[in-house]
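Here the complex is missing one protein chain, while the rest keep their positions.
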Amino acid sequence: MKEYIEYIKMIVVLSTISAVCGFGLAAISAFTKERIEEQKLLNVEGPTVKKILAGSTNDLIKDRKEIVINKQKYIVFIGKKNGAPWALAYTTDGTGFGGEMSVMIGFDLINDTLAGVGITSHKETPGVGSRVTEDSFTKTFKDKGLNAVFKIKADGGVIDAVTGATVSSRGVCGAVQKGVPLYQDIKKQVLK
Amino acid sequence: MPSSEIKYRNLVISSAPHIHEGRSYSGAMYTFIIALLPAVIFAISRYGMDAARVIAVSIASAMASEYIIQKLFRKPVAINDGNALLMGLLMAFILPPSVPWWLIVVGCFFSILVGKQIFGGRGGNTFHPVLLGWVTLRFSWADYINYSYGAINYTLNFSVEYPLHVLKKSGAAAVSGLNYLDLFLGNQVGGTGASAVLLILIGGLFLIARGVISWRIPFSYLAGVAATASVFWLADSAKYADPLFHIVVGNVMIGAFFFATDYSSSPANKTAMLIFGFGCGLFTVLFRILSNNPNGVFFAILFMNILFPLLDKIRPAVPGKVMKEA
Amino acid sequence: MDVSLPKQSVLLIKKSANGEGMPALSSGESIKTGGKISDAEGKLLAYSPVTGTVAEIYNLPRVDGDFTAVDVNTSENDVWDENCRGIDNYFDREPGALVSLLCDSGFALDIRKDERPDAVILNCLESDLLVSINRNVLAEYGDTIRRGLRLLKRISGSDIVIIAVPGDLRDFAEKVAVDGSERIAVVDLLKPLYPFGMKEIIPRALSRKGIRRPLVITPEYLNSIIVFLEHGSPPVHKFITLIDRNNVRINMKVRIGTPISHILREGNIKISELDKLVLGGTMRGKSSFHAEFPVTADIDAIMVQDRDAVVTLGNEACVNCGKCIGVCPNKLQPHLLARYSEFSLFERCRDYDIDYCIECGLCAYVCTSRRALVHYIVFAKKELAKMAKEGDHAIESDNIGEGLACHPVK
Partner (left out) sequence: MASIAQEFTKGFWKEIPPFRLVLGICAALAVTKSLVDGFGMGIALIFVLVCSNIIISMLRKVIPKKVRLACYIVIIATFVVIVELITQAYVYSLYEALGIFIPLIVVNCIILGRAEAFASKKSVLRSALDGLGIGAGYTLALVFLGALREILGRGTLFAGSQYVINLFGPSFKPYAFMVEAPGAFVCLGLLLGIMNVLGD
């Protein structure tokens, strides 16, 4: 009998501690959730957004919209000049050499061209594949029309691949290709 | 006669044997240094005072480090055993003649402190101290110890392009124009003294002839390089250079005869020596071909240094044991 | 050169492990040549090599153990002990009985019933560097040795008898090998290299291969067995090589029990402070801390080394150069054995086959760091033996006698 009491005590104590901890964590998590998201956007995507939508006068992180297309949620950053939106940017993903990479694509709303491309996160080999994050590669996307073939030249496209990093270059192009068709829908929703 | 009445009491007592071959550790070290002297003269005649400066600074800082550390560790000071001198000389040999003095001092100090004394001083080092020092230099100041950059300010009658860099960058066709005999005679960029391939080889053969080192490690090293390079070369001779090229360029000779044969960081059993040397050669070529870094010798030797205690477990059967058990 | 009989001889009697072995003697008692001077049996049995009166009995430590020493004032005329009688028709006796009789009398012959030797090897190579006694032994005892070989051939049951000699002793060996028209042994010429003369190594040096369990015996020991069987007491003389500080060698025939100081005087060698006096050859001899030790049957040479020639072997760190591995005749790793011993890892020494070390001394001879490798190894062996004893697994030493004319030690 004594044994059973001990077992029950063990179960009760461990469960209680776990429960208290679980509820505590849930509370703290709920409390910090919003701020963490903001921090993440600010630190992970913030620098890229600022670079792509350079010239905007508003707070890019604050002026973001969540838009759902085909049940998928996109966070769209809107760049404004003198209060009027001139560009937007959102993130899509592609597959590089080391795995998934997140690519942010910026669009010029006025000319309907690409305002720029930036890689927000990647797992490419440092010094080799990671060279796709450098400006010399990403700037080749700038000002391209939406109908351009976003493939590397070896695959019949218009983009110069980084030497020795064909797979990574392909990954970026794939992300852009995936992102461009969404533009019109997103534009509509943003300007609504 | 009871011991109280015995006359001669002050005789020397020692265990057998009562004679010795006559060699000593410092003798071996100085033989190493003598074997390197021709290359020292070569280096000074080619690079002038710069080579002399590098060698002098290197030796001085290695010996000073040894002295200071032994004092600090309260160990008997043994800088006259020639080991620190040899370490300094070897460090100078693998650095280009243009390196700044502070780089040599840092390298030598690290070599002696972390490479040698931390492991227990003479006989304790698992890695070749100089190579350990060299690695930290390479991590920190790769441009300074780049052989091509180092040779730019000298008027030399050969290309300042480091052959292995050329091979890495432009493929085997770019190095096929090189005269191997020329490279072998020392007309290539490289370390202050290490580029004198022929003289290093002569020094190494001298060491073997004097019985200071065994032939097993150096020759199995060269065999390892040749064999591995041959495999690649036979597979695709347009892409990979031939084995002879791999042997005559880039520190293979000094690595085989002077670095891989370091007593404390190489195996002592005969079979293990052969495997060790061959492994060094294998990894030298693999590092050269498969890694970004064109120079594989030092990393290969350091890598095999890790394996040597394991290799030393390969020991021959005891003949008496076989006899008794049979 | 024959060394004269000294005025006073010293007889050494080895003490047994438990300290027994005091002789059945007292001061003033007179002893006769060939008489037993200890009560013990087997290996500890000792016979007197001289006639005289006992002057003093005391303990004498030697490097290899404790001994009881008996000082005897010798008389010029040898009187043989009346109990000293040979064994009639010993040649026709049953082999097993003969072997056990020899064992009981202090001789050790490694012949076991269950495991017969597959060859008899007469080892005429010198036991150590600079030793050169076998020429004299073969010259003087040739006939006895021939009889001995016949006996050994009979009691060992082996057809193969090999006389292993260096080239320059070939003629002596041929004489020993042939008895009238019958050839009793084959002569195998070996290079006089060290350590071929050690019983563990010599089977491998022979031109005949495949000998697994030989009976190896030196000519002097064989002679002493026959002398004992024929006369009831082992020989009273021993051949030694006296080596002076310039490595000049004199071969001497010495009465066992003669103090070394007496021999040095006769050989005209002075010894002074900080010199080294070695009992045995250069590679395996044991240094002695004074010159009053007597010649015993296990000493083949006496060497005096000048103070300037003394080699200092120490405990500098091993640098792993591998020289010792290259020279070890048993392919051991002396550097590892010494290191394990230095740090008291004796069990590891056993894993690395320390039991197969024959203490030839070659590793320490070539050691780059001049480490006292043999010293470390011997130390580890002793510690292991002690541990085995403490653990109550006392191992019978199968290292029984070889090479010693059995008188009076062993």
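Just so it is clear, A, B and C label the chains in written order, and each chain counts residues from 1 on its own.
We adopt the following convention: a residue touches a chain if its C-beta (ideal position, glycine included) is under 8 Å from a C-beta of that chain, and two chains touch if they have at least 3 such contacts.
Note that the structure is predicted; figures quoted are calculated from it, not measured.
Peer 1: Given that one chain is not shown, what are the shown chains it touches?
Peer 2: A, B
Peer 1: With the missing chain put back, one of A:Gly24, A:Pro47, A:Gly99 or A:Gly145 would touch it. Which one?
Peer 2: Only one listed residue reaches the unshown chain, and that is A:Gly24.
Peer 1: For the chain not shown, which residue from B:Asn10, B:Asn80 or B:Ser140 touches it across the whole complex?
Peer 2: With B:Asn10, B:Asn80 or B:Ser140 as choices, the missing chain is touched by B:Ser140.
Peer 1: For the full complex, which residue in A:Lys2, A:Arg35 or A:Lys192 touches the chain that was left out?
Peer 2: A:Arg35
Peer 1: Mind pulling the subunit A residues that touch the left-out chain?
Peer 2: Against the left-out chain, subunit A lists 6, 9-10, 13-14, 17-18, 21, 24-25, 28-29, 32, 35-36, 39-40, 42-43.
Peer 1: At which residues does subunit B meet the chain that is not included here?
Peer 2: Given the touch definition above, subunit B has residues 106, 114, 118, 135-137, 139-141, 144 touching the missing chain.
Keep in mind that, in the parts below, only the chains that are shown with their structure count from here on.
Peer 1: CA centre of subunit A versus CA centre of subunit B: separation in Å?
Peer 2: Comparing mean C-alpha positions, subunit B is 51 Å from subunit A.
Peer 1: Mind checking the centre-to-centre distance between subunit B and subunit C? Centres are C-alpha means, answer in whole Å.
Peer 2: 47
Peer 1: Once you find the CA centre of subunit A and the CA centre of subunit C, what distance in Å lies between them?
Peer 2: The separation of the two C-alpha centroids amounts to 89 Å.
Peer 1: For subunit C, give me the residues that contact two or more of the other chains.
Peer 2: Not one residue in subunit C touches at least two other chains.
Peer 1: So which bits of subunit B are touching at least two other chains?
Peer 2: Residues of subunit B never touch two or more of the other chains.
Peer 1: Can you check the complex and tell me which residues of subunit B touch subunit C?
Peer 2: My answer: residues 1-3, 6-21, 23-25, 28, 120-124, 214, 263-264, 266-270, 273, 315-321, 323, 326.
Peer 1: With touch defined as at the start, can you tell me which subunit C residues reach subunit B in the complex?
Peer 2: 8, 10, 56, 58, 60, 63, 71, 129, 200, 203-204, 212-213, 259, 261, 271-278, 280, 282-292, 303, 305, 307, 310-313, 316-322, 325-326, 330-333, 335, 353, 356, 358-359, 361-362, 364-370, 372, 374-375, 378
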